[in-house]
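Encoded as structure tokens, the structure appears first; notes follow it.
Omission of a single protein chain aside, the complex is shown with its protein chains in their original locations.
In this document, chain identifiers A and B correspond to the written order of the chains, with residue numbering beginning at 1 in each.
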Amino acid sequence: MKLSKGYRIFQVFNLLFMLIIIAIMLYPFWYLVAQSFSSQKYIYMGEVSILPKGFNVQTYKAVMSERQFWIGYKNTLIYTALGTFINVAMTAMFAYPLSKKRLIGQKFWIKFAVFTMYFSGGLIPNYLLVNSLHMKNTIWAIVIPGAISTFNLMIMKNSFEAIPQELEEAASIDGMNTYGIFFKIIIPLSVPIIATMILFYAVGNWNSWFSAMLYLDEKKLQPVSLYLRGLIAGATQTSDSVTMSSDAQAQIASNIKSTTMVLTVLPIICVYPFLQKYFVSGIMIGAVKG
Amino acid sequence: MLKQNKNLKPAALAAALALLTGSLAGCGGESISSSSSAETTSASSSESSSQSSEFKAGDQFYATEPLKLTMLYNDNPSYPISDNWIIWSEIAKKTNVTLDLVVVPLSDFEQKRSLLISSGEAPQLMPKTYAGSEVQFIPSGVILPVSDYVDKMPNYMQKVEQWNMKNDLKQIMQKDGKYYLLSGLHEKPNANYSYLVREDIVKELGMQDPNTYDDLYTLLKAMKTKYPDVYPLSDRYSGKNMLGIVASAFGVCAGWGKGDYKVFNWDTEKFEYAPTSQNYKDFLTYMNKLVKEGLLDPESFTQTDDQAIGKFSNGKSFVISTNTTHAQEMLKTMESTLGQGNFELTQIVPPIGPAGNYISGSRLENGIMINSSVAKDPRCDEIFHFVDWLWYSDEGQTFCKWGIENVTYKTVNGTKQLMDDVTFNGINPTGTKDLRKDFGFSNGTFTYGGSQELKYSLMNDREKAFQQAVFEKREVKNVDPPVLMDEDQREQANMIVTPLTDYVDQMTLEFILGTKSLEKDWDTFVSECKAKGCDDYINMCNQVYEETKDILNK
Partner (left out) sequence: MANSFKQIKRQNNFLIRIKKDWQLYTFLLLPVLYFIIFKYGPMVGNIIAFRKFQPGGSPFGEKWVGLKYFKMFIADSNFWRIFLNTLTLSVQTLIFTFPGPVIFALLLNELKNVAFKRVVQTISYLPHFISTVILVGLIFELTAANGPINHLISVLGGEPVKFMQDPKYFHSVYVLSRMWQTLGWGTIVYLSALTTISPDLYEAAKIDGANRWQQTLHVTLPGISSTIIVLLIMNIGSMLSVSFEQILLMYSPLTYQKADVISTYVYRIGLSQNSFSYASAIGLFESVIGLVLVTTANSISKKITDSSLW
């Protein structure tokens, strides 16, 4: 097949464009890494931009010897694992009946769910609710209130709908009940969408800080994102009055911030490429149909 | 519905309990008007704890039986809180009180506090409240008018008396003549902020540290002559600290100290609008001269702190404004940039201006709000005694600051010293354990204010020298009285003040940077201020001041 000259020129530009995109996508992360290995002196002078300057691993040692960092990390792992399990289980549990035409009031239940996407209670009612259920300062305040994301629910429902009805009917004739069908037929056929859901929810849980900020008052329960937020925001606060003691400000060096950020994103960066094939097909099933 | 029940429960329970034991109104005497309950009050307080009702200044507080208090804790990322801090167990040991903490990160402190209070979940003690932020909670009655309760706080009263702080406390007084915040009390104002100067350059030029603003000008001029391509003064804090201290030396206000740009004339006992005065013009003229002659970096007002630090720490500027803590940090930074021995720093005493040999500063520090529920608590007296002991008694303050003898400090010839392996803010730099990070002492939640002697006791030499010099050489100016407005008046005032202040802020910078000329544009500026209602506002303040004088002088 002969390619036109114009198309070949286009190919070259396209390739260049892709390289630029790669650079833009990666540079911020690279910069963090460079800063995390640099000494604060050069960062102050604005001399770190591509390669670390004053290379050292002291910052890593310092951050990794911080007890609270590891406590936060451990908490984040627990919240992510338990939270994601609850998320996926609850979402699948709801999505399955929603995907069935034979469900009485199917349309109503779908509206019942979708409505909450666009209309919700305020911060205070939510806070009071969690409080009155005695979930404050427990893991449940983190994993329960956001158990189902309606958006993900719809994706999962669409994906269940795409499974051929005949399979279920055949199983039903063979005497399998609904539970059996769900666990032995639907679940095995839904590995891609489940993997996608796990990834979506897990990333959300890993990254979440707001609910932890609201509901967790005990340091030993706080996730790493809250710790990080403290480092980043602490330094941006400036006192606005002379009488304010200097204690109202916290200055955290850039290299410490960078190191903490690098250590926090690392697990996700390492995991997501391996799940790529699942989430791509998961989204395809869920969204294109929608 | 479920919620409501839950919310009611603790209150109901407490009420029931109180009825049973007959000790309702433990110390909420003022709020309960019926005579029968007044009787129970006196009866119960005499029987409940004979020891604590006789609590006197200087006594060691120890709760009659274990007491658990909930407290808001502001978690500063520079010294993240730890359950293992010895301070917690030591407080329990000394006072029989365990603190049940609600830990909130510094970054979201105000929002979280508001959320807790609004949802009815406010802890009993809420320290680290800056004056002014308590006002929003007053109308709902969630916080106690603590001025009604200070008679239960002998140490607090003693300090107020000894240091003659009645006038200072008027700063936080509300229109009802009460105050709602237990402020930290300083014997002398917090003289933290001034300029950090490269002493080696001063010596190199054969000059001395400036004592007046004229001296400062001469010094900067000499620096500029020697190093023509630097701006000798390049400021951080967006120049707001510098504007504040220079303006105060000229008898006006600006920058961080601007407030609403009014100043009180103690001779006429009237407020005046500062920006339209001759003093303000003189202040602007001085600042403008610095910019015009290349002595002050015009970027001072817009650059970020990091930029300013970068310039100073790399020898691209020689003078920068600072507080004592940041001075210490700068020292550390510069040991890595310029290298030890290649520079020398001094934090100078704030120079004198035309307004005379004064510094201004408040003697009040951030403080504690107390939840109204405490008034109904059967052990209310003890709670106040505890607060009084921990935050206001000499022993309590020393304990919070220094920690425990032979653990964090030792006494040598009658003076306290940190143990050799304990480091703090530049003292014992080689120590392996940090007084704040590893023990929890000298922690911003518990440690502020106090006697000058106590403050000096744990300062590094540099800081101590600075503070001593300030109080040796300067006198403290009276703080302006507050204007006790009610909500409507405040709203009305804000309508004038907000746009007016914006305008003055903007013009101040333009005059200083020279984009507006002091000769040509000054009159327009003054008339524009008047058009925006500065006179109306000042009249209003004076009127309110006259009307509320009685409350203030009570």
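The rule is short, and it goes like this: contacts are C-beta pairs under 8 Å (C-beta built on N, C-alpha and C of every residue); 3 or more make two chains touch, one makes a residue touch a chain.
Here the structure is a predicted model, which means the values were calculated and not measured.
Residue A:111 is the one among A:61, A:74, A:111 or A:184 that touches the chain missing from this view. Contact with the omitted chain, checked across B:162, B:304, B:357 or B:539, is made by B:304.
Contact with the chain not shown here comes from a single listed residue; of A:128, A:142, A:194 or A:221, that residue is A:128.
Against the chain not displayed here, chain B makes contact via residues 3-4, 7, 110-112, 114-115, 117-120, 122, 136-137, 140, 142, 302-304, 306-307, 310. One chain is missing from the display, and on chain A it is touched by residues 4, 6-7, 10-11, 14-15, 17-18, 21-22, 24-29, 31-32, 35, 43-46, 48-50, 90, 93-94, 96-97, 100, 102-104, 107, 109-114, 116, 118-126, 128-129, 144-145, 147-148, 154, 177-179, 182, 203, 206-210, 225, 228-229, 232-233, 236, 254, 257-258, 261, 264-265, 268-269, 272-273, 276, 279-281, 283-284, 287-288, 290.
Methods note: only the chains that are shown with their structure count from here on.
In this assembly, the C-alpha centroid of chain A lies 40 Å from the C-alpha centroid of chain B. Of all the residues in chain A, the ones that touch chain B in their complex are 39-41, 44-46, 66-68, 123-124, 127-129, 131-133, 213-214, 217-220, 222, 226-227, 229-231, 233-234, 237-248, 250-252.
For chain B in complex with chain A, the residues that touch the partner chain are 2-3, 6-7, 75-78, 80-83, 101-108, 112, 115, 118-119, 121, 130-131, 190, 192-193, 237-238, 241, 244, 256-257, 305-306, 309-310, 313-314, 323-326, 329, 333, 336-337, 361-362, 364-366, 444, 448.
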